[in-house]
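Just one protein chain is left out here, and the rest sit where they should.
In order of appearance the chains are A, B and C, and numbering begins at 1 in each one.
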Amino acid sequence: MTLLRAEGLTRHYPLPRTRVLGPRPRLTAIEDASFTISAGETLGVVGESGSGKSTLARLVMAFEKPDAGSVAFDGKDLHSLSRPDLRRLRPEFQMIFQDPYGSLDPRRRVGWSLGEPLRAMGTDEGRKIADSLVQVGLHAEDATKFPHEFSGGQRQRIAIARAIITRPQLLVADEAVSALDVSVRAQILNLLMDLQEELGLAMLFISHDMAVVAALCDTLMVLKSGNVLEQGNAAAILNAPQHEYTQSLLTAAGTP
Amino acid sequence: MIELDTLSVTFAAGSALRDISLKIAPGDRLGIVGESGSGKSLLASCLMGMAPDAATLSGTLTIDGVDMSDADEETWRPLRARRVAMIFQEPMSALNPLRRVGDTVAEPLRLHFGLSRDEAAKRVAELFAEVDLPNPERRARMFPHELSGGQRQRVLIALALACDPALLIADEPTTALDANVALQVTDLLVDLSEKRGMALVLISHDLASVARSTERVAVMYGGDIVERGGTDDVLHAPQHPYTQGLLAARPDPQAALRDEQGKRKRLPTIPGNVPPLSGLAQGCRFAGRCALERPDCATARPVPHGPRMLLCPVVEGAA
Amino acid sequence: MTYFILRRTLGFIGTLFAVSIVVFATMNILPGDPAMSILGLEATEDALAALREDLGLNAPVHIRYVEWITGAFVGDFGTSHSFRVPVSELIGERLGMTISLAVAGMLLTLVLALSLGIFAASKHRQIGDWGVMFLSQLGIAVPAFWLSILLVLLFAVKLRWLPPGGFAGWDDPVAAMRSLILPTVALALVQSSVLARVTRSSALEVMRQDFTRTARASGLSQRRILWRHVLPNALVPIVTIVGMQFAALVTGTIVIENVFYLPGLGRLIFQSISNRDLPTVQALVMLFAAIVVTANFIVDLLYVVIDPRLKARQ
Partner (left out) sequence: MTRLPANFLLGAVLVSLMVGLAALSLVWTPHDPTALDIRNKFADPSMTNWLGTDKLGRDVVSQLMLGARNSMTVALVAVLMGGSIGVVLGLLAAGIGGWVEDLVMRLADLSFAFPALLFAIMLAAVFGPSLSNAVFAIAFINIPIFARVTRASANQIWTRDYVMAARAAGMGTFAISRDHILPNIAAAIIVQATIEFAVAILAEAALSYLGLGAQPPAASWGRMLSEAQTLMYLAPELAIYPGLCIVAAVLGFGLLGDGLRDITDPRLVRER
């Protein structure tokens, strides 16, 4: 069953003018990207800085509107929903970020931050905060602590706990393990696999590191400078990359 | 050429480097591998005499037979660029944004060798050609913001090479670069080291790039060198539990993704987190996360042993 | 780059235009009867009506604005009704004094601020740094007019080295310079306290950046790094503050002229307030605001010279 269907997604950013006449220069962040994610499935998006992968995440999260194309979640076109309708739908798709030090409000206790999505939904917090902390391998008592009392890996666990607290169907992860040390990264990747099996989560997993994507994804999409180079079954691409660029990403991720 | 003997660095918060002993001979290519907080970048700044003011050094650091462990800025300055040079992680911020890159590279040439403006410009063009920058004369007149990340890093390498150093320290030189550019830069460093007979110290968290470019490797954890030996030996047959864990935790893109039941394979992990400077154990710093830990590991100072240097009281060292 | 300059120039003209509207509106539309405030509450209705006619107050507001702004464009600011001469003539006679004072003040400010700021940055966390920081903190806290009074007390009243105030004209250049020494010093000490702090902190900021580490790793001396690498990069924020300080400089000049009884525009504006001479006040406020806006415009253009990155980006 298709959960997310993106068609012809295109986004340009205007650049400052350099001359008086003529069209305004623009930067193509992403050009004509189409993909689907089925329920419980993981799509990996690989690309380096400037490939447009973060723009893709913001478009899917409906933080900004595409210049062309559409994103349909559960059959509903996210970018044509009214603001209240979009807000009501938001608990269904959540996001985790790259920098574990920036994704939690430093002035709020962990429990407060975890409760935010619930308050936005207008549901009762009940035991959900404690439950989701335990689910990501932390303790219920951690809710009363502040983010600075945790290490990077633990903070990323908290961010994941916040993202799954509304029991979403889709999780968008933008370079979610890139800032972590290798030894901690494996723990978080395992946690994501556990949660995916327990909750039937679908994931849009964005990374520059082929190795990380390989560990987690069913399908793959390779981006370069806003263009889709190749996409399809992850194992197929990893074993026989069609594109030279994909090959160089694989070499970089290769075993020592 | 450079010899460290039980070099230690202490901050108010705790000890950041502990009894580091290393020898770097001319033409050596040494990799230093570690995660954040392992002390690898601090070690690099010590080799340049650029450790933070708040740090206290003990032990000896010998360059060309002279102990530099408590040398002052004026003693260090003639050595920098001419004996030991360094390149950094962020090629953008490491270049003065208001100067043409050619002028930046020419500056030490004119200062240290007294070259004239024209001689220096000529030498800069040669250096740019040596680091494979296309169209060297034109590049020299550009500002850093007009170059790509890879080109900037090449400019920095040219700057480091300007005064023919005997040792080049590269501190995470490719972390900020895209994958294929990173490969090219790593290969360039190896190439230059071989052609010039220049020693290279490559500091990285990326095992793949260290494997590709170095002959020997030192693995650091919590301010200790926990394992040291030939790069192939260490990376293919790691003996220290930390090195083993670190290598295993890397997902392999070519490996099978799912087990027989169709479930995704979990990655082997090292439990716990990298401890902060103030929370390091008295004994083995890996204590608390180690699978082979014995009761006295956290308190007893491990002694380096084995033909391949190993800092673990539990594992018997082998070659 | 041409586009950048063109856009800034258009913005500059637009700002001047907006400033003129604000000045005109404040002085003409705010509830208040200029005729009444000129003649006082006891004025007869006839006298008020006559003055309103005289000042052209009976025409609709927008017509009066257009007349004022077109006149101002060719240097005609109307007639001062207290001095009975054209406002432009009043301004012309006094402009030299104000400009000399402002330029001298700014130059002394720059010299003091840059040298003290860089000195403090190079002695970061040492006694020299603390000393400069303390003095500048004190300098910011001292009102320029009180500093002037203290200077007069010391150098004019006690030591009798310099005149306490007043200005005898440019005919005797030595006497004229002597009269301007204390005002210039008073103006510059306060201004340079602010600027020295900015210089120090932006120099420290630059010193923390990676390329100073590169310079150090290339074996350059501390001095060379400071003057060749740190200062040029620190100039960008310094120039910004210099632009913003023009507002303070204008204010400072007005105050200082009044403390030292110097016949400049700042003195004129206060005489005009006491005389209820609205056309003169309006013209002067416009002039001062225009100076501030122009200074900021020039600073904007200066960025392009200092920073090659702007040339490329804009």
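Everything below uses one rule, namely that contacts are C-beta pairs under 8 Å (C-beta built on N, C-alpha and C of every residue); 3 or more make two chains touch, one makes a residue touch a chain.
These figures come from a predicted structure and were not determined experimentally.
Shown chains touched by the hidden chain across the complete assembly: A, C. Touching the chain that is not shown, out of C:Leu51, C:Ala188 or C:Leu278: C:Leu278 (per the contact rule at the top). Subunit A residues in contact with the hidden partner, per the touch definition given at the top, are 61, 63, 87-88, 90-91, 93-95, 97-99, 102-108, 113, 116-117, 120-121, 159, 162-163, 166. Within subunit C, the residues in touch with the undisplayed chain are 15, 18-19, 22-23, 26-27, 30, 32, 34, 37, 137-138, 140-146, 149-150, 152-153, 157, 164, 244, 247-248, 250-251, 254-255, 258-259, 269-270, 272-273, 276, 278, 281-282, 285, 288-290, 292-293, 296.
As a working rule, only the chains that are shown with their structure count from here on.
One inter-chain figure worth recording: subunit A and subunit B are separated by 32 Å, centre to centre, where each centre is the mean of the chain's CA atoms.
Across the complex, subunit C is touched by residues 48, 50, 73, 77-82, 85-86, 88, 90, 93-99, 107-108, 111-112, 143, 145-146, 156, 159-160, 162-163 of subunit B. By the touch criterion stated above, subunit A contacts subunit B in their complex at residues 48-49, 151-154, 181-187, 189-190, 193, 196-197, 208, 210-216, 234-235, 238-239, 245, 248-256. Residue ranges of subunit C in contact with subunit B, taken from their complex: 209-211, 213-222, 224, 228-229, 232-233, 306-309, 312.
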